[in-house]
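With one protein chain removed, the remaining protein chains of the complex are shown where they sit.
Showing chain A:
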Amino acid sequence: MPLPDTMFCAQQIHIPPELPDILKQFTKAAIRTQPADVLQWSAGYFSALSRGDPLPVKDRVELPTATQKTDTGLTQGLLKVLHKQCSHKPMVKVTDLERRWRDLCLPVEQLRALLRLEPCEDEIEWVKFLALGCSMLGGSLNSSMRSVCEVLSEDPEGSGARIPFDTFARLYRYLAGMDPDVQSADTETYLNTLKANM
């Protein structure tokens, strides 16, 4: 309905019935996600909403875990958001990834640094990227794998964060292969004992 030319009172303004809900969800998402750059994030939020993509929204508020030493900007919650957005296909386009990365107010240089570890043309396997991202979060291989499990797991938050053994083994081998200090024989014995214990 077009608005009348002359406005006499507030009752003449037609409020679209779906507007209040959109604004409410938008606000809740902003409070939950706490984006560093609100404008950039808002643009990403609405472009995802208009395309029907998964929204760049955290499931719950993350306490600021970054200290001055480890302030990379990337957090497990943000990786989970990216996982929600990208995991529907095994491969993800680098351009898509970069756009989503920027919409989460993360520095592009960091993405470039991550992608240098896994040389690729214009597509990258999502789980590999996720593993790389997790390795950036925590110092050790174990803490990285813990993050991987927590992001990938279908279990509700706070429970065991179980993932299929094959996925675990594959990503463990992948990350261990990145580290020159870890012998591949050690990796295999670790995985074998883990399988035997299951």
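Quick notes
Just so we're on the same page, a contact is a pair of C-beta atoms (placed from the backbone, for glycine too) under 8 Å apart; a residue touches a chain by one contact, two chains touch by 3 or more; residues count from 1.
The working rule: contacts and distances are computed from a predicted model.
UniProt lists the omitted chain of the complex under the protein name "Sperm surface protein Sp17" (options: "Glutamate--cysteine ligase", "Sperm surface protein Sp17", "NADPH:adrenodoxin oxidoreductase, mitochondrial" or "Signal peptidase subunit 3").
Residue-wise, the contact with the chain that is not shown comes from A:Pro16, picked out of A:Pro16, A:Pro119, A:Gly160 or A:Pro180. In the complete assembly, the contact with the undisplayed chain comes from A:Ala43, out of A:Ala43, A:Ala113 or A:Leu194. Contact with the omitted chain, checked across A:Cys9, A:Ile31 or A:Met198, is made by A:Ile31. On the side of chain A, touch with the chain left out of the figure occurs at residues 1-3, 13-16, 18-19, 22-23, 26-27, 30-31, 34-35, 37-40, 42-43, 46-47, 49-50, 61, 63.
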